[in-house]
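Just one protein chain is left out here, and the rest sit where they should.
Order as written gives the chain letters A and B; numbering starts at 1 within each chain.
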Amino acid sequence: MGNIRVVEGSEAVALAVKACRPHVISAYPISPQTHIVEGLARMVADGDISAEYVKVESEFSAASVLAGAAAAGSRSYTASSSQGLLLMTEVLYASAGMRLPFVITAVNRSISAPINIQVDHQDSMSLRDAGLIQFYVESVQEAYDMHLAAFKIAEDPDIMLPVMVCMDGWVLTHSYERVQFVDQQAVDDFLPPFAPEHHLDPATPKTWGSYAESDVMMEFKYAIHKAMTEGKPRIQAILRDVSALTGRDNSGLIEAYRIDGAEIILVALGSVTGTVKDAVDELRDAGKKVGLLKIRCYRPFPHEEIWQAVKDANVIAVMDASFSMGSEGSIGLDLKAKLFGRPQAPMVVDFVAGLGGREINARTIHRLVARAEEIHSSGLVLPESEWVDLDPTIVS
Amino acid sequence: MTVKKETPDESLFVSGHRACHGCGMALGVRHILEATGKDVILVSPTGCLETFTSPYGLSPWRVPWIHHVFENAPAVASGVVAALRFQGRDHTRVVAIGGDGATFDIGFGALSGMLERGDDVLYICVDNGAYMNTGGQRSAATPAWAATTTDPAGRQSMGKAEMKKNLPEIVAAHGIPYVATASIAYLRDLKKKIKKAMTYHGPRYIQIDTPCPSGWSFPSHLTLEIGRLGVNSGLVPLFEKENGEITATRKIKRKIPVADYLKKQKRYRHLFASERGRLEIEKIQALADGHIEKYGLLSVA
Partner (left out) sequence: MKLTKGAVVEGGTSLNYKTGTWRDQRPEIDQELCNHCGICRDVCPDDAVHVNDDRYEIDYDFCKGCGICAYECKADAIQILPEEK
């Protein structure tokens, strides 16, 4: 196994990206991802990485550079957050539609307005329809490991889609953690050079970005969905290969923590899952049958894996750090849709917590679990999500 | 008599595309590719050119061509260039060809970014003076006084009030090696400019006046004639700027009054329908005269 160092989360990601030998990196700053692109800039300045580093004038162009580079046959990468990720929306949809693979680190941060630079998942969740593969990581180590997997998944010939690795802003990017690195040789053996079936080349002139009439548009779009859903085994196989590389098992599309016999299962993603695990341990010690379902791969949505894990529980308490205004929390919507109609499916209660970086600690989770039990006992299906720790007296 | 000039063995922009009858842009693109040769990668934004060349499965492009979205051709081109540079494919050149809507308006930021970075991209704007693909809405490239669907002439309007954005000068202000304006009315001149641009490295910009029979409303056989009138009135000045200095201008041998150019196009017809309109024509004449003076366009008598 490779060496262990204490590094800032952003630095770990930059080192993972470096190890994957991208050809093209585009860079535009936005808190809290900026340390990642700055770390890569230092590596370029010192000649430690031989990538072309393109300093763009907006995130729209940051993603566009990746699309052009990928079409030309080069592995490419950028990082963004919040407003920057939303600005890329059109480019990401188009790139998924044109099956252009690249990797973006989505350093999660809330969305204006009001402007707030703390963590929630509204930014990446707003992009979940676009045809990107999305992962959420719990720790800096997991961020490092997932970036190693991300390029291989994106470039898989049967997948060929952009991959977004989501990591909580500040909480992970700006904290220092003990990270175990993988030797460059091992990464090189694991990740061969990008070799797409087509690339822009005068020797084989092709036309990219056609328009499709109504008679074929649905089939083109379905092909993206199919690549994602049928790609699940391939994604898992690559994650298993990374696990073999690292010695850490991050190979599940989900991670089940103390699920056995759980009556109440919390569903969460991102760095809060670490806190949830602590809370689950405390609750278990107190005799409560609670567990955590951590979703690692959010798109494609691992509904079958989730069902197998939760089907014997009484109630699922979803922790949503993003919300679809006028409806419900994002994960709540996905989960309820997929569990609806399943035989004796557990009740799902959707909790909205942590927007704009509002603290979620173990006590919050204890309260949340108690509330879930209360709702389950009442037998009433709630028409609305529960907004945790909301102060309604100041809402105008 | 034998054919006077070289013609390519195999066309790089073939028939079967869906440009309107007499499309100046299609004509321009044929000659752009004759001048660049086939070792190019093309990037186009959304627009007329993209739409008439890319119905699924029916492409006239015999060079690699990519359309991504509307705003980002310059940035996509930057990405392609970066990839080629990394891969050591230096001989393949990147050429972006986009319309005025994409270039003057929605992609302006991306264009400026590409120019500022010094990326080795030849950006060619095929300028038909409006969002013609969607029916002729105004862009920043629409000449003042032209009527468009979003700037129609009416009882209280003489068409577009704002002056055409002087994009060649804005582009030149980025300090790039080569900027030129050209017209499909003068194909040899156009090809010469493309070829010269290809000898430079770094960002280069060529803006081509591409008359549009559908959008400007004139009979489709007059495309080059309208182009000539525009140039010879002074309204469409043709020049080259290399490293910040004007190095060449196309002289007007016989200056024509702007009215001769305007009257042939329905987009200016409102100017001939009233006394007020005729006064506006005088302002257009002043504009043309201003170009002639600024760029020294009249041949020495």
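Everything that follows uses one rule, which is that a contact is a pair of C-beta atoms (placed from the backbone, for glycine too) under 8 Å apart; a residue touches a chain by one contact, two chains touch by 3 or more.
Just so we're clear, the structure is a prediction, and the values are computed from it rather than from any experiment.
Which of B:G135, B:G154, B:P219 or B:G296 touches the hidden chain is settled by the complete complex: it is B:P219. For the chain missing from the display, the contacting residue among A:V6, A:A223, A:A337 or A:A370 is A:A223, taking the whole complex into account. Summary of contacts with the chain left out: across A:A16, A:A69, A:M98 or A:I111, the touching residue is A:M98.
Among the residues B:H17, B:R93, B:K193 or B:K241, only B:H17 touches the chain that is left out of the figure. By the touch definition given at the top, chain A reaches the unshown chain through residues 97-100, 160, 197-198, 205-210, 212, 216, 219-220, 223. Touch with the hidden chain on the side of chain B covers residues 1-5, 7, 11, 13-19, 21-24, 26-27, 30-31, 53, 55-65, 187, 213, 219-225.
Throughout what follows, only the chains that are shown with their structure count from here on.
Put simply, chain B touches chain A in their complex at residues 38-41, 43, 50-51, 53-57, 59, 61-69, 71-72, 74-87, 92, 109-110, 112-113, 116-117. For chain A in complex with chain B, the residues that touch the partner chain are 23-24, 26, 50-52, 54-58, 60-61, 64-74, 76, 90-91, 94-95, 98, 200-202, 204-213, 216.
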